[in-house]
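The other protein chains are all here in position, but one chain of the complex has been omitted.
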Amino acid sequence: MMEEKGYETMREEKLYFASDYQEGMADEILVRLQETNRTPTAGYGQDPYSESARTRIREAIGIPEAEIYFLSGGTQTNATVIDGLLRGYEGVIAADTGHIAMHEAGAIEFGGHKVLTVAGENGKIRADILAAWLKAFYQDGNHDHMVFPGMVYISQPTEYGTLYSLGELTELRGICDTYGLKLYVDGARLAYALASEENTVSLADLGRLCDVFYIGGTKCGAVIGEALVIAKPQLIPHFFTVIKQHGALLAKGRLAGVSFDTLFDGGLYERLGRRALRMADTLRKALVDQGWRFLFETSTNQIFLIIENGKYEKLQEDVVCSYWEPFDEKHTVIRLATSWATGEREIEQLIQIMKRLS
Amino acid sequence: MMEEKGYETMREEKLYFASDYQEGMADEILVRLQETNRTPTAGYGQDPYSESARTRIREAIGIPEAEIYFLSGGTQTNATVIDGLLRGYEGVIAADTGHIAMHEAGAIEFGGHKVLTVAGENGKIRADILAAWLKAFYQDGNHDHMVFPGMVYISQPTEYGTLYSLGELTELRGICDTYGLKLYVDGARLAYALASEENTVSLADLGRLCDVFYIGGTKCGAVIGEALVIAKPQLIPHFFTVIKQHGALLAKGRLAGVSFDTLFDGGLYERLGRRALRMADTLRKALVDQGWRFLFETSTNQIFLIIENGKYEKLQEDVVCSYWEPFDEKHTVIRLATSWATGEREIEQLIQIMKRLS
Amino acid sequence: MMEEKGYETMREEKLYFASDYQEGMADEILVRLQETNRTPTAGYGQDPYSESARTRIREAIGIPEAEIYFLSGGTQTNATVIDGLLRGYEGVIAADTGHIAMHEAGAIEFGGHKVLTVAGENGKIRADILAAWLKAFYQDGNHDHMVFPGMVYISQPTEYGTLYSLGELTELRGICDTYGLKLYVDGARLAYALASEENTVSLADLGRLCDVFYIGGTKCGAVIGEALVIAKPQLIPHFFTVIKQHGALLAKGRLAGVSFDTLFDGGLYERLGRRALRMADTLRKALVDQGWRFLFETSTNQIFLIIENGKYEKLQEDVVCSYWEPFDEKHTVIRLATSWATGEREIEQLIQIMKRLS
Partner (left out) sequence: MMEEKGYETMREEKLYFASDYQEGMADEILVRLQETNRTPTAGYGQDPYSESARTRIREAIGIPEAEIYFLSGGTQTNATVIDGLLRGYEGVIAADTGHIAMHEAGAIEFGGHKVLTVAGENGKIRADILAAWLKAFYQDGNHDHMVFPGMVYISQPTEYGTLYSLGELTELRGICDTYGLKLYVDGARLAYALASEENTVSLADLGRLCDVFYIGGTKCGAVIGEALVIAKPQLIPHFFTVIKQHGALLAKGRLAGVSFDTLFDGGLYERLGRRALRMADTLRKALVDQGWRFLFETSTNQIFLIIENGKYEKLQEDVVCSYWEPFDEKHTVIRLATSWATGEREIEQLIQIMKRLS
């Protein structure tokens, strides 16, 4: 990473803690963009930067034969992978709070597939709940009239900032094996999972336990792009064409190529993640000290706070944050997210603002 | 534009004339990216750069109420617009050589719609052929068992580098009005149409005659992105959500925002287009002098050359160009495309190479 | 109806109480089939029997301008109507126990639409739960990233044999009006609703309160077919073509035409319904007397019984019935359905069998 103090400058008056996609790109990537800007390259991900990025990612995962594709955003990646993995009569199991179940405007259904929801717990699918769901499905005498489960979708970290442990992920894999299901992990914010002290799931574990997963770039310092990893080559035949059909093929693949080639050069991806978590930890501790209540514990870059409605209104004068859901008549749940770009001064300012409100 | 000589430097050994998406971004945009990189903004196209770009584009078209959306690529934009405009039982009329009919991997059909092809001429739909097609459709006693035409898709310039004249576009609009069809123009390479000496269709004409059209960025100097113009507001209800459903919503809308805000600041878009055409004209004249045959005349940045198979092989040692189609047993049609980034030295080198082969 | 004793003869050894589609057709319809068999007619619902049936149904509903279409089955009808009514970005609200949510193998999602489930109560959507769901949807700051509700799907009787009262239906209509939603009623077993003593919703009420509903034939004595009623003409443009596109257009529309022309001639539809309910009532009373537990009260042709697992196994030696769901470790919920064809002798036999098991 460039000189850290660089991250302290040039921020706007209002504090931005709504999400991690509200930032530009890591300085190191901007520099590479400049250096390579006047070099013409092949399109559609065939450029040398994408090739180099693929090599670095394969090394990081430890699977030399893995297929790597770069797509431009999370919803698109989910829709393309899920459609590529499923047969027409199959659906995808997700937690009822999963991104594909809630906030992708029906992109999965647009592709013809049902999202089969199971009750989530803090954003996660519990292995025993999944197992019970599957057992009940196959017991039902009418299941030939129902959508067959074909795969399981989880996110790491989840939409609630929580993490699957290695044990939990291994258990889910076992259930998937039993029922012939594919396992797919949405890693839109993976940098913030990998950097967490609580985290026990490495990139290598994801490569070993998932059929497909993606390493998020858009929310983790890239110009644009998500790096999709298909651990077993040829799992999805003609996936290049599937991407094109979904409108998800980047003509200028070099943007994602340069991004990931830089993110996976010398551990930048992890460093960016750690920075965001250091900021989140500082904020979290201060909020605890100030007596704020949380919806539940998280160890990543997202903090879900319960706040009185009046105070929430006041907070919005100075801070851009995310409305999450009503808590009760008088309280609202909001999300405060740090990112790779969050500066120490901003955290201090936010802590002061929260203190005045507490 | 920055100092023109900048465009002469930093090119690779091999000459790139395969397509206009093989380049980075205009220097002016790169500078704006740097200046704005550390400013956090709202996502999904709500950032101030996107807002400013929308204002500039509305001015350029002369329709203050036009809706402007930024999407990340052409196939995606086509698929999203066409699905947004059509009812389920309708299809889209296109030339049989149209991009949506040939090279989008079935993205339109993925959305449930048939591409109804009419025989194109040099990439264009002739008004009389369209009128005859529509007349025959409605005469057919079985047309209730057929896909209804709901809109017409054309591209400006076409996939063959040709242009619709203002008269031709006006005629097509008339037919669309007669039959209640929407008219949509794919402007992936619009900069190279607007800059052509042959061109008679302005941005204002497109705004006035089309229901929807897009101004291409990816192939015309932007970081990424296409600017979609819906001339009549609310033509497609909830289009933001339609974009999201198609996986076409850029979380980091700022990339397209900064691009178009710069492209439409002081006429950069036109200047970039003119540069590409100046290079193409120089090349075209030299090729004519050298006695090469063309598939047909074009006045934009794409040149379709008929070349002996052996010479084509030789050419590829030094030049990256596009295979187009077989011409006959012994000849191949190839495409040579200049772009906003093509340098004079490259053109000279290509001319020398072609001379040796001629 | 023909001589009622006709319905007592010709039944198989094993008793069939699994569902109402396990029967042939009403004798009256069979006679009409014979009479008309050698008369050639136009296809696709343009035959004179279909025309006459449409006139009769319009009279029964009291809406002379209503459009009536005949489709061949329930899932198909649901999928076609829902796709015809919704815009691409919209979904359909249903109870979580609704047929489209559970037992149509994803036919709605195949058409690109999400089924938005709300918690049902005895198979029904409660107005207050629907209102709360809609209020929460529009409060969510992210709802532009979500599937918009476009219509409400209910069934009368429900999949659990329960009925909406006129008050309840009117309340749902009111909520639909408030939120701009269409209201659609699946009447696969409508004969058994109309004939119930508990019922307060007439055909005229359905015509007045719904945008679209269908009168079930397949399960209510027809050869085949469902009569779809679109109260407001032109609500779904080119619906004939939409039906064809869904593969739901009966080439031999005469089969449904003869069926409904006969069912709505002199009240046969109601009589068939009443017969089924008389049989169900006799059975229900006997089961109460024998001390059986029900999953909940119903007044239509479906009875949901809680039975010990061992007894269920024994029952299946003599009776074909429907497995519904596990009740607890030791008990199962089964469905016993009477139909227009159920004979008194069969009911008596079933009552004897149940007595021995009780």
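In this document, chain identifiers A, B and C correspond to the written order of the chains, with residue numbering beginning at 1 in each.
FYI, a contact is a pair of C-beta atoms (placed from the backbone, for glycine too) under 8 Å apart; a residue touches a chain by one contact, two chains touch by 3 or more.
Small disclaimer: the values here were computed from a predicted structure and weren't measured.
Of the candidate positions C:I63, C:A79, C:L295 or C:M354, contact with the hidden chain is made by C:A79. The chain that is not drawn here is touched, among residues C:L250, C:L263 or C:I347, by C:L250. Take chain B: the residues that touch the chain left off the picture are 88-89, 91, 102-106, 109-110, 112-115, 136, 139-142, 144-147, 322-323, 325-326. Along chain A, the points of touch with the absent chain fall at residues 83-84, 87-89, 111-112, 144-148, 237-238, 240-242, 244-245.
Listed for chain C, the residues touching the missing chain in the whole complex are 6-7, 9-12, 16, 18-19, 21-25, 27, 30, 33-34, 36-43, 72-80, 104-107, 110-111, 218-219, 223-224, 241-242, 244-252, 254-255, 320, 341.
Basically, only the chains that are shown with their structure count from here on.
Chain A has the Cα centre that lies closest to the mean of all protein Cα atoms in view. A straight line joining the Cα centres of chain A and chain B is 33 Å long. The centroid of the Cα atoms in chain B and the matching centroid in chain C are 51 Å apart.
Among the residues of chain C, those touching two or more other chains are numbered 88-89, 112, 144-147.
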